[in-house]
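Our next item is chain A:
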Amino acid sequence: MKKIKITLLGFAAALMLVTGASQAATPKNTFVLAKDIADIITMDPAEVFELTTGEIIANIYDRIMMFEPEDLQNLVGGVAESWEVSEDGKTITFKVRSGLKFHSGNPVRAEDVAWSLQRVVKLNKTPAFIVTQFGWNADNVDSLVKATDNDHLQITITEEFSPGLVLNALSAGIASVVDKKLVMSHEKDGDLGYDWLKSNSAGSGAFSLKTWKANEIVMLQAHKGYRHGAPGMDRVILQHVSEPSSQRLLLEKGDIDMARNLTPDQVKGIEGNSDIAVDGHPKGTIVYMAANAGHPILGKDKVVQAMRHLIDYDSMADSFLAGQFVVHQAFWPAGLWGALETTPYKQDVVTAKALLAEAGHADGFELTIHTLTNSPFPEIAQAVQANLAKGGIKTNIVTLEGKTLWPKYRAREHDIILAHWSPDYVDPHSNADAFANNPDNRFEAKKTGHLTWRNAWSDDASNSLAIKARNELDLDKRKQQYLELQAMLQKKGPFVIMFQQNEQVARRRNLDGFVSGSNFDLVFYRNVTKR
Partner candidate 1 sequence: MMDAALLRVEELHVSYNTPTGLVQAVKGVSFELGREKLGIVGESGSGKSQTGRAILGLTAPGGEVRARRIEFEGTDLLHADRRTMRHIRGAGISMIMQDPKYSLNPVMTVGKQIEEAFLVHSKDSKREAYRRTLEMLRAVKIREPDRVYRAYPHEVSGGMGQRIMIAMMMIPEPSIIIADEPTSALDVTVQLQVLAVLDDMISERGMGLIFISHDLNLIASFCDRILIMYGGQVMEECNAAELHRARHPYTRGLLDCLPRLGGSQHELSVLRRDPAWLETRGETS
Partner candidate 2 sequence: MIDIQGLDVVFGHGNKAFHAVRNVSLAVEKGQSFGLVGESGSGKTTVLRALAGLLDRVAAVSGVMTVAGETLQQQRSQAFRRHVQMVFQDPYGSLHPRHTVDTILSEPARVHKLDRIEERVVAALEEVGLNASFRFRYPHQISGGQRQRVSVARALITDPDIVLLDEPTSALDVSVQAEVLNLLMRLKREHGLTYVLVSHNLAVVAHVCETLSVMQNGGIVETMSVQQLREHSSTMPYTRQLMTASLGYDRGAIDAFEEFGQ
Partner candidate 3 sequence: MTTLTLRGWLLAEVPRSKGQARCQRVFISWLAFKRNPVAVIGLLIIASLVMVALLAPWLTSTEALELNLAKRLQPPGGEHWFGTDELGRDILDRIIWGSRITLYIVGLVSIIVVPIGLVIGVVAGYIGGWVDNFLMRLTDIFLAFPRLILAMALVAALGPGLENAVLAIALTTWSPFARIARAEALTIRNSDFILAARMQGVSTAGILTRHVAPLCMSSVIVRLTLDMAGIILTAAGLGFLGLGAQPPTPEWGAMISLGRQYLIDQWWVPTMPGIAILVVSLGFNLLGDGLRDVFDPKSGGNQ
């Protein structure tokens, strides 16, 4: 089928022998998507907190609660068939669906579900805070999370939390149900199978993990016995391609079915290609700028307010961000329950200058903007630099890899950070806790999980409203409180929230059924089909 045609290729005047390229199309039963997957460091759902793995484990593991690709708006039971909330809202009892099987063939028992949560708490990896905030710890979790019989799971929280929030939290990655038997058979030195699960899977979801080669490839294999029926594709391959241009070339050539990291201008470039379709998926990721309140000038509310007025949101969103970011100015992403969708700010240099003058900085000052090296952050930073210059604020840009930027941020060593944030789970509390609540502003407190703390900013009104909304049992009231909190943060505080992401995914037209929801882990491969 492949004749080796010898072509004489004069490249840089060097003659070399080249074998003819295969006319590529991906196999019918395989879904190949190109993505930058360099962020993967573990496949263990108790530890997974990266964007790519968030998405992968969503396809490997069923969770207690879930959003299903068929309906991304409403939270439904995953392995939980039904649940009951106690009067005081502190105990929830789940009934586990019957007849579910893990990839290994083991049945899914309430014990597996309980053990999965216990494991998260005991291992206490980064995402564990999502459930430990309910008052669970290694000592009490065995009694607070337990299987009452073969198909009933009972959980009890000791802190004040809205049960709606708890259910939402149980749709996060840490609520993935893990095959206890299988994992424990790989346990070493009491590590609860941690070492093994890092690069293996033990779930009951639509796919199982076949291979993971860091910086190269992740291969998933269909779980034919999945509760929603066999997935459309036998195999899903995530190919690591870090260069967006390369992704585009591969897609245009049909060497991949989908490119996930195209830039707006590249999307524009392939518009004319009839083999390719581009879908937009609104995402929960927001782009924001944060000013360190510990800074003598940035600590002044009016200065930050002036910055909000200086930035020309629209021209960015209309040019180099076009299609992939929309203007959004509140901490909870638009389209989600409880989001404030107003955008009160436009570039207004006069107001900004007035505010700066009031703050005593009419003559301007100099700052450093730290941001990430990957597109679009350098571009946004340069635009922001030009915008701020209009108010007399001179800025230097320093771009850093995330791994180098975060330590600076967590040590409060920045002036201004330009970065992004996505919710840990789909509940406004996730972002409110980060953007509005600061339990302890002392440097020694090291409340690094809160962006407020990182920016040395604390406000009693904001703190108390965030807690109040968290604990509110009534859904409507809760929503109102979040709207109020977002409006409050639009006028004060260290954050200038600028954009919300709209993921543009380019796919071959013969491929359908790819679902990408508002959060990073709401990406589903199981409905993908190919013509």
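The candidate set was assembled so that all candidates are chains of the complex that A comes from, given by their letters.
Going forward, a residue touches a chain if its C-beta (ideal position, glycine included) is under 8 Å from a C-beta of that chain, and two chains touch if they have at least 3 such contacts; residues count from 1.
All figures in this text were calculated on a predicted structure; none of them were measured in a lab.
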| item | value |
| --- | --- |
| Touch-positive candidate for chain A in this complex, from 1, 2 or 3 | 3 |
| Chain A residues within the candidate 3 interface of the complex | 243-245, 248-249, 263, 265-266, 268-269, 315-316, 318-320, 373, 375, 378-379, 381-383, 385-386, 396-401, 404 |
